[in-house]
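Have a look at the structure that comes next, please.
Apart from one protein chain that is not included, each protein chain of the complex appears where it belongs.
Letters are used for the chains, namely A and B, taken in the order the chains are written, and counting of residues starts over at 1 for each.
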Amino acid sequence: MSATRMIVLPHGTRADRDTRPAARVGRVVGSILLVAFALALLTPFFWMVMSSFKGPNEVFSVPVRWLPEVWHVDNYFALWIDTDMAIWLRNTIILSTVVTFLQVLTGSFAAYGFAKVRFPGRDVLFLLYLGTIAVPWQSYMIPQYVMMAQFKLTNTLVAMIVLQAFGAFGVFLMKQFFETIPEELSEAARLDGLGEYSIWARIMLPLAVPALGALALITFVNTWNDYLGPLLYLRDKSIWTVQLGLKNFVANNVTADYSMLFTGLTISVIPIAIIFLLGQRFFVEGIATSGLKG
Amino acid sequence: MTSAVTGRVGTPSPRRSKLRLRNTVIGWSFILPNFLGFALITLIPVVQLFFISLTDQNIFGKGDFVGIANFQKLMGDPLFQRSFVNTLYFAVLHVPLTIVVSLGLALLLNSKLRGVAFFRTAAFFPYITSIVAVGLVWNLLFSPEYGPINEVLRFFGVADPPGWLLSQDWAMPAIVIISTWRDMGYYMILFLAGLQTVSPELYEAARMDGANVFQRFWNVTLPGIRPTMFLVTVLLTIASFKIFDLIIVLSPGGTAAPNMATVVLSQFIYQRGFIESKFGYASSAAVVLFVLCIVTTVIQFLINKKRSA
């Protein structure tokens, strides 16, 4: 019962709690289901973390062994001591932050043009944006690389930034969100003498916090986890990202040392998990807390 | 579209065309910062790709113009036919399943109850777990003889459980399951953001009118998140048509499951373009993929427009 009420009452709070016995049973069952579900979701992650503590030839065994025979905590120390993890982390943070900032800024700006301003050719232009998402990157990465080489941008972090910051994804997401914001709000603002740019900055953005949060998080994670792009563009070790450095370390370490790989992957996931845990509340705040109920 | 600055349809007049010009300038001024980067970095090479698809270039760009020969050859290429059908099959299963699961998850986790932060994070974890680990673990889980999944099935009396990733009939369903598992947290986030735009007053009003849970979901929630639904459907469809990484890490031995049961279009493009160095030919398959995505997107666009009108 409670679960179903949550469905229809997104802003249900603890005060709404139903105290009837049947509801309480429902809640317990719901919680158990959620926990079981979470376990299923986390199984591969759990295996990855456990494998990071295993010995080199121990990762794969028939049948599956979930826990390490001996706990190789030294894997983690080895990784920190033997690699330039600090530099990779710094590069990845710079890259992810700048890309996220540009994507959110230019994406939401362009989205306003697509959602709230009517002009000829708008829908076709938008379709063009969407169309490029449909083309697999592999099929144009070499021509793109040659072009970037002509701009003298290969082997720089700038290349990765311009490559990832102007995607169609952010535009699309923000456009869809802006379209849910009632037109009356903008009209009222215009009557108050606000220009279009002020409406974007003062009305739209504050209302769009959940969407901005979702866009920022997804962009950050995608940039953080990208492997093939940095592999192609970032050749100097001084500008490597975490993913790139880790894969290289593992490839260079010993033949097929999967436990080390998973040690690295576990480390690389931790910052994202923390950011998500801290940032996820933004998805459900926004309109409800901004006081501007539609 | 519920949106417009001004300029409703009417008889053209000097004032209107001036307004139109003003709107065009304003519209472009918003779009331009993103568009410049987009056009320069992505659009140019993509347009180039269309020309390359009309040549027999290899990966170094050496080759001649061949017209539509590549497309004709595609039609007769068994590997292409197979990957086209498989891609559609995957999308048809994967898109609805993922929408249902991720929307359900978003509804369930759209509350401020204690502990919900943990579950939201847990739901997103499959998406951030390394694809290499995902592939390895699911191969273990689906292992026909010793895998935990088949052990559970046998426990429940399934005498002859499927061979999953190694079976011609079950490989694709298995990949759909794994793919849904991986993607649902991602689309859940989009749905969560979308759900925040639905005004609580509407639910209250619907409740006053005596609407039950499903009526409220159908008449309040769904219309309220229509733009998000469109976003998710389009992104998900395109992503499904383009599926690549997951297939690669899940295909035993790096090649396809029996009888090419899991070969998809992106893989075809990679195989012909990079492994076999037939770049022009691979580009023509990329163009087909592009057209497929555009056609379905336009259809979704029109349906969405009709519904919201």
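Basically, contacts are C-beta pairs under 8 Å (C-beta built on N, C-alpha and C of every residue); 3 or more make two chains touch, one makes a residue touch a chain.
Simple rule for what comes next: contacts and distances are computed from a predicted model.
Undergrad: Unshown chain, UniProt name, "Sarcosine oxidase subunit delta", "Sugar ABC transporter substrate-binding protein", "TonB-dependent receptor" or "Cation:proton antiporter"?
TA: "Sugar ABC transporter substrate-binding protein"
Undergrad: From the list B:N70, B:S130 or B:S143, pick the residue that touches the absent chain.
TA: B:S143
Undergrad: Taking the full complex into account, find the residue in B:K18, B:K62, B:R154 or B:R307 that is in contact with the omitted chain.
TA: B:K62
Undergrad: Kindly note down the residues of chain B that lie in touch with the hidden chain.
TA: 58-62, 76-79, 136, 139-140, 142-147, 163, 165-166, 168, 252-260, 271, 274-277
Undergrad: Which residues does chain A use to touch the chain missing from this display?
TA: Where chain A meets the chain not shown: residues 55-57, 60-62, 64, 141-142, 145-146, 149-150, 154, 228, 231-232, 247-248, 251-258.
In this section, only the chains that are shown with their structure count from here on.
Undergrad: Touching chain B in the complex: which residues of chain A?
TA: Residue positions touching the partner: 3-14, 34, 38, 40-45, 47-48, 51, 60, 62-64, 105-107, 109-110, 112-120, 122, 125, 127-136, 138-140, 142-144, 147-148, 162-163, 165-173, 176-181, 183, 186, 196, 200, 210-211, 213-214, 217-218, 221, 225, 258, 261-262, 265, 268-269, 272-273, 276-277, 280-281, 283-288, 293-294.
Undergrad: Enumerate the contact residues on chain B facing chain A in the complex.
TA: Within the complex, chain B contacts chain A at residues 1-7, 20, 23-24, 26-38, 40-46, 48-49, 52, 59, 61, 107-108, 110-114, 117-130, 132-134, 136-138, 140-141, 143, 146-148, 181, 185-186, 189-190, 192-201, 203, 213, 216-217, 220-221, 224, 227-228, 230-231, 234-235, 238, 241-242, 244, 266, 269-270, 273-274, 279, 282-283, 286, 289-290, 292-294, 297-298, 301.
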